[in-house]
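Removed from the display is one protein chain of the complex; every other protein chain stays in position.
We call the chains A and B, going by the order they appear; numbering starts again at 1 in every chain.
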Amino acid sequence: MMIPLRYNIRSLMVRKATTAAATLGIALVVFVLASALMLSEGVKETLSSAGREDIAIVLRKGSDAEMGSTIEDPQIGLIKSMSGVKRESDQPLGTGEVVIVIALEKLGAEGVTNVLVRGVTETSHKLRPDVKIVEGRLPSPGSDEVMIGRAIRGRIKGVELNQSFDLKKNRPVKVVGVFEDNGSSYESEVWADLDNVRASFGRQGAVSSVRVVLDSPASFDAFQAGVESDKRLGLMAKRETKYFEEQSQGTSIFLTFLGGLIAFFFSIGAMIGATITMYASIANRQREIGTLRALGFSRFSILICFLFEAVLLSLIGGLLGLVPAIFMGSIELSMVNFASWSELVFRFRPTPEVLGIAVGSAVVMGILGGFLPAVRAARTSPLAAMRA
Amino acid sequence: MTFTSLAARNILRNKLRTALTICGVAVAVITFLLLRTVLSAWTSAADFAAKDRVVTRHKITFVMQLPKRYIDQVRQMPGIKTATWANWFGGKDPKHENEFFASIAVDPGTYFEVYDEMEIPQDELDAFKADKRGVIVGDAIAKKLGWQIGQELTLESGIYAAPEGGEWKFTIRGIYTTKARSVDRSSVLFHWEYLNDGLPEARRDEIGWIVSRVGDAKQTADMGVKLDKVFDDQDVQTLSQDEASFNKSFLAGFSMVLKALNLVSLVILVIMALVMGNTIAMGVRERTSEYGTMRAIGFMPKHIVFFVLGEAMVLGLLGGLAGVGLGYPFVEKVLGRWIEENLGAFFPFFRVPPEWAVVALLLSMVEGLVAAGIPAWQASRIKVTDALRRVV
Partner (left out) sequence: MSEQAESIIRLRSVTKEFERGGERLRVLENLDLDVGRGAFEALMGPSGSGKSTLLNLMAGLDRPSGGSIEIDRKRIDQMSEGELAAWRANNVGFVFQSYNLLPVLTAVENVELPLLLTPVASSERRKRAETALRVVGLQDRMQHYPRQLSGGQEQRVSIARAIVTDPILIVADEPTGDLDRKSADEILTLLETLNRTMGKTIVMVTHDPAAAERASMTRHLDKGRLKGEEAPNREPAWEAKT
């Protein structure tokens, strides 16, 4: 026979102050944990939505990211001619791009930040059909016009529609358009003309990476074999989705680890809080518990009853912590992405998994924190009912 | 018996609850110390930077390089004592794919003059200078990867393709160590000449950055401005910063993380206050009739406040002592050493700042007072006649 749930709810209500203190502690843990996981998910989502299954990216062997990679111009044609590359009106669909990270002054904060500038060609747009101008217009090819991602707009000096900033001294570029791409990491970039970027930085004759569209996602293996078989080229090919996944790894693991570690320490504190509350609640109810035992409730049902009360306590705290965490979903943050060492703008992303983990951890805290007090309650003698 | 001993006496009343509370406070203090340590370790490269060094780099992007001739122009500047240059190599040991360490091509003749806080035995330095393929490695990375002097080393670079038909091959000639907190003990340093000679014609004679020492440390900032002016009209513009600012610029991207950690270290204080406040409030509620008795005997509300606050302060102090007592040696002897040896490239100096240990101790006491504020106020407002009636 189990003790009805109402009993626990009431007893939590009676001890308002201590219940509030304990739930608030658990709420803080859940909030911190959920926020960290949501950040990590946000980074993953932002970067992974930039990648496509049927695009391959070619980099210099040993390069972790486009930024550090160099591919000489003559190799571009060679890469595009490999088997598995899709053709459009008999031309292989692919392009070389240059990626440079430049330091620009922040707006509304001290210091500089690193912005990723991508030198693109007309083909670049064909590879990313989701990129759309939301304000202004596309830059004209071969000019010193650029377009900027929606996410970095207004954060940096000069990076705003109809303003300009320097790629090099006396070599300003003019912002003529703002684009978006379903919240992907491209929205944290500046897109300029490939030749203009190369000229500004003295990188004529080479690109950072080459992207090609594949006949189908399945053609990747053949393409990769083609690129990597010639050791003299010193190149490697990656599926674009995988490349972006790797780009997010460092930062998202870092955020998960840091957030998890802090949440772990927090949770010890919160569990102790729950234990103190439960012990006090049980100490004040010795007589009640004794009476329940005298009425015939088993030790086991008392144990379950108080474990349940502890879980209830932590669950309330957990839900309480989730509310502000979910509201964090509307906040945009910027942080350096380890892979490109440039600023990446992303959001807290509340996925069902994250919310589940957060609530689950609250329940675990309740069970762990409530276990010892519940055991003590279960060991109460029926004689306690008789004592004053 | 005195007022103080009377206040402290209640600590032992509910031993289990007191023990739990002290544990809670101790955990909070340890977390707080860890966070402060991470924060100070994070900025230690900037905080402990040399004041007389200026770093000159490409104005727009750290990806791009400077012409080698810039070093001569820097050296000609009046006020510059000595200058050296270096290139980021971005090397990895293929045998330890996941091991991150800084690998830098340096000028063997001048690099250690500019970074004179790096300590290398003279014979090892001589051997390094004499061997174009020689490298000097930090003692932390050498210990971690088991590198020995005389050992061959092959590195792969994500930035520089290996020389035509070969590999970047080195021999370890020396191991440096340092007491400076801003110097990474897991770098790999080799001859810039060796790198330059292995590059295709188009990429030769480019240098990553220039580090100069200024004769008068007060002139460091001015010197930066002067240097940038010299190069302003040339083909590549520069940005010169004192070493602290230069190191700090790499942290700028983490400002969000640093802010979050700062915030979290405050939230930890809230949790600490909740745990203590909960305990104190429970104690006060259970002792209502005792406080009533004391009031009847003639104790005043201020005395009751004193007892409650005194108890809370002792509780906080005990928790703080436990936290600092466990946390400090743990970081100092175990965690800090491990991090310095294994994550030295990120945290060359990972130790609890002693001033923060003191702050943590004081905070736990102050937190006790703050947490006990409301319960103490409530206890002092108990109406004697009501409190006594409850007993009967």
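Here is the rule we go by: contacts are C-beta pairs under 8 Å (C-beta built on N, C-alpha and C of every residue); 3 or more make two chains touch, one makes a residue touch a chain.
Quantities reported herein were computed from a predicted structural model and do not represent experimental measurements.
Of the chains displayed, those contacted by the omitted chain across the entire assembly are B. Taking the complete complex into account, B:M294 is the one of B:V63, B:A86, B:A252 or B:M294 that touches the chain left out. Along chain B, the points of touch with the absent chain fall at residues 1-3, 6, 9-10, 12-13, 289-290, 292-301, 384-385, 388-389, 391-392.
By our rule, only the chains that are shown with their structure count from here on.
Averaged Cα coordinates give chain A a centre that lies 25 Å from the centre of chain B.
By the touch criterion given at the top, residues 17-18, 21-22, 24-25, 28, 32, 60-64, 67-70, 100-103, 109, 111-114, 166-169, 201-202, 205, 234, 258, 262, 265-266, 268-270, 272-273, 275-277, 279-280, 333-336, 341-343 of chain A touch chain B in their complex.
Taken in their complex, chain B has these residues touching chain A: 16-17, 20-21, 23-24, 27-28, 30-31, 34-35, 59-64, 90, 92, 156-159, 161-162, 202, 232, 237, 239, 248-249, 252-257, 261, 264, 267-268, 270-272, 274-275, 277-279, 281-282.
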